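Following this message is one structure expressed as structure tokens.
Just one protein chain is left out here, and the rest sit where they should.
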Amino acid sequence: MSNNKTKASGGIFEKFNNLTDTNLLLTITVVIFFLMYIGAIIFQGGGFLKPQGFFNLLNANAALIVLACGLSIVMITGGIDISVGGVTALVSMCCAVYLDYKGGNVFVSVLVALAIGLAFGAFQGLLVAYLDIQPFIVTLAGMFFARGMTTIVNTKPFNVANEAFTKLKMTRVIIPGMGSANRKGEYIDAYVEIGVIVAILVVIALFCLLRWTKLGRSLYAVGGNRQSALMLGINVKRTRFLSHVLCGLLAGIGGYVYFLHVGSGSPSHALGAEMDAIASSIIGGTMLTGGVGNIAGTFFGVMSLGTIQNIVSQAGLGEAWWIGITRALMLCLFLVIQSIVMVRKKKS
Amino acid sequence: MKDNIVLQMKNIHKSFPGVRALQGVDFTLRKGEVHALMGENGAGKSTLIKVLTGVYSKDEGDIFLDGKEGPVAIHSPQDAQKIGISTVYQEITLCPNLSVAENMFIGRTSGFGQNWRKMNSDTEKILKSLDIPATATQQLETCSLAVQQMIAIARAVDMDCKVLILDEPTSSLDEQEVEKLFKLMRDLRSKGVGIVFVTHFLDQVYEICDRITVMRDGQLVGEFEIEKLPRVQLVSKMLGKELDDMSDIKGEQKAYERKAGSVPVLEAQGRVSDAGIKPFDFHIDKGEVNGFTGLLGSGRSECVRALFAADRVTGGTIKMNGKPVKISKPLDAMKNGIAYLPEDRKGDGIVGDLSVRENIILAQQVLKGFFKPFSKAKQYEIADEYIKLLSIKTASADTPIKSLSGGNQQKVILARWLFTHPEYLILDEPTRGIDVGTKVDIQKLVLKLASEGMSVTFISSELDEMLRTCSRLVVMRDRKVVGELSGDDLNQSKVMSTIAGGDK
Partner (left out) sequence: MQKNEVKKPNESMVSRMVRHQMFIPVLALVILAVFNLVTDPSFFKITVGQNSSGNMVLQGFLISILNDGSELAILAIGMTLVTAASGGQDISVGAAVAIAGSVLLRILGGGNSRPEELAAPIIVAFLVSCLVAMLFGAFNGVLVAYFKIQPMIATLILYTAGRSIAAWINNNELPVITDPSLGYYGGYIPGVPIPTPFFIAALCVAIIFLVLKFTNLGLYTQSVGINENSAKLNGLNPQVIKVITYVIMGLCVAVVGLIKVSRIQTINYSTIAKDIEMDAILAVALGGNALSGGKFNMAASIFGAYVIQFLTSTLYKFKVSSDALPAYKAVVVIVLVVISAPTVKEWFGKMTKKFKVKEVA
């Protein structure tokens, strides 16, 4: 009996060893997310019980999902982009000003958002990839610039009063069959905001990009070993450049999703969003050393971070600092798990 | 004859700040030949190859390729690949985080998407045909170094290249694997591929090559047919002088006799580390030179590392001069008068950005303590002394060590350890990847130190070097000590048979 048992565990261990780094970390993240969510349902019930609870989590974090996806891509190539929070604020502010003061149309405002994101991505990518300047410094400057520009565009926060935009903002996509009865016994449909649809599409598109395109695999190769990637005939400069362009573009999209969710422009929007995005990406199994990471993991990383926040506030630890501390603890936990797992794996 | 030429490089010049690496070098490669590119370290072989593969841009000169009108322009490794020049480098240039199949095909498929199924099945075929023990979906990192090297070669071979450049591909392979590689090279030769083969192993050159081009100090010495260039001449061409030094060393070796009742300088019992070796016993006497020998991966480096506590020690005792001592980290070993020159010069030896001076004083400085730094003046005095003593070629004591040639870097590391005035010096592959002249210098130095009373353990993958210097050899196989040879047993055939385990 005991013999059998050791054999079985040996088998599992072997399988565990054969997992690629990316899949191993992804598995850990997904398992922990589900354990946490199920735990929350069992012990706290309430909002976690209803499907809408889950959808609200998505609604609140749609922008972060998009931003974190962008960061994952850059981090997979071994880079970093800390400008995404600033770009989000700048996008919100520019779109808000355009829609409100100028009475502009919504479609153009989307183009404005994309253009801002692309411009940041392309410029930063140029400096990082072709002039070989440290990405941390370049995007730090990018962050400074975006934050500063936001206040230069408009100093005060304000809400957008544009009819077409408000209509788009209030649009709810009904999820059939997931609704639940409220206190009065009326059936309320479950819904998600437009931003969530965008975020899901982004996740799917990027997942496919990373898995099934040459560019996607080149991103991993460059992150794994830049010198080798060059020798293997990959255009390293272009790949790094494109990773930043993609991240910038996603910051533009994420910025607009954020804008759609809050419906206002403010210099203090998305403060620290870059750090949240990096944290989510890490919790999702991306390694800052590059070459390891997965978009699906990033998605679960964002959701884990959101869930822990909900758990903390539901547990009655309402004070703001508890959220900060628990998120940090969570990040710490994941980093240590990653580190231990990787060290173990290397040894065996 | 002219039709036969597949690659011609003419009058290539290349300079780096402060160094003229290539000065008007010509190189010609014919179809279906294995062409050795030989030279000491710093002769410019690597630079020439990097120019050819587009890693460096040349300052002057032209490259002609078979079937192309006029000179070809190569600006990047991709350009080189496209026109049929494939390279396998000394260091493995694959991506550790990708699968074997991806490493085989990345950067050379067309189109936007990636077809995993086709790629994996193609890879399995190639791996099978070349007899490489790996699976297509395996992450590269999980393969042994030798297998990774073979995958790199398989990739190059699969690219239908006209010119295949092998830059020291055999340095991490064992004999069987080298044999497999040679079989592959012969196959390719018969298919008309021109192969450029760079290696430090003379045996391998004479086993497989058809022609030799010799370089020295960034200049072309000449191109020779292999039959017309005996070894001694080759070596003297590489060095640029007649080599009597080699024979000097012979005969200096003393037969090892254990004096009755003498206490060994170091005696280890059941020493074992977490690097996967079996516990071993070992001892060395005052003034003795001995060595660990065995095939690559037999555990010879791991043994000396265990003595120095370079890996985590998991058991065993050590006595120095009969007194039990605790050596659980390198500093303990250093305090007990042990010095260790590591096998991997670049990874474990030099501190690249620091100056020659700082590299020399480092170990003794650590011994002396955190609060007692050597004064600047003293540092220069010491550095100058050792630069002179070991005739280290460096612009000044303040030159960063990474800009020195391999042999001179090794001398600096040696100086670092000599300066600690050790009782027992461990040299793990001090002669790997360095030029012949320095090799001889180091062997002579070892014998001199021993005659002054220092105990030395000397490890080299070149058996004749060890036979020349050591008076006793500990033989290892499969991470275990399998025998000890001294006196009359110290000859090539006896050592070989002990390593192979066929001596029954």
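A and B are the chain letters, set down in written order, and residue numbers restart from 1 in every chain.
FYI, a contact is a pair of C-beta atoms (placed from the backbone, for glycine too) under 8 Å apart; a residue touches a chain by one contact, two chains touch by 3 or more.
The model shown is predicted, which means the values in this text are computed figures rather than measured ones.
Here the missing chain is touched by one residue of A:Ile41, A:Met149 or A:Leu215, and it is A:Met149. Within the set B:Lys329, B:Lys444 or B:Lys494, the residue that contacts the chain not displayed is B:Lys329. Of the candidate positions A:Ala60, A:Ala141, A:Met178 or A:Ile200, contact with the hidden chain is made by A:Ala141.
Here the missing chain is touched by one residue of B:Glu60, B:Asp274 or B:Asp353, and it is B:Asp353.
What chain A contributes to its contact with the hidden chain is residues 80, 127, 130-134, 136-138, 140-145, 147-149, 151-152, 155, 267, 272, 275, 278-279, 282, 288-289, 319-325, 327-329, 331-332, 335-336, 338-340, 343. Chain B residues in contact with the hidden partner, per the touch definition given at the top, are 17-20, 308, 310, 329-331, 334, 340, 342, 344, 347-354, 358, 362-363, 365-367, 369-371, 373, 393-395, 399, 416.
Assume only the chains that are shown with their structure count from here on.
Per-chain CA centroids place chain A at a distance of 45 Å from chain B. Here chain B touches chain A in the complex through residues 55, 76-78, 81, 87, 89, 92-99, 102-103, 106-109, 111-114, 116, 138-139, 141-142, 155, going by the rule given at the top. Chain A makes touch with chain B in their complex at residues 17-18, 20-22, 211-218, 220-221, 223-225, 227-235, 291-292.
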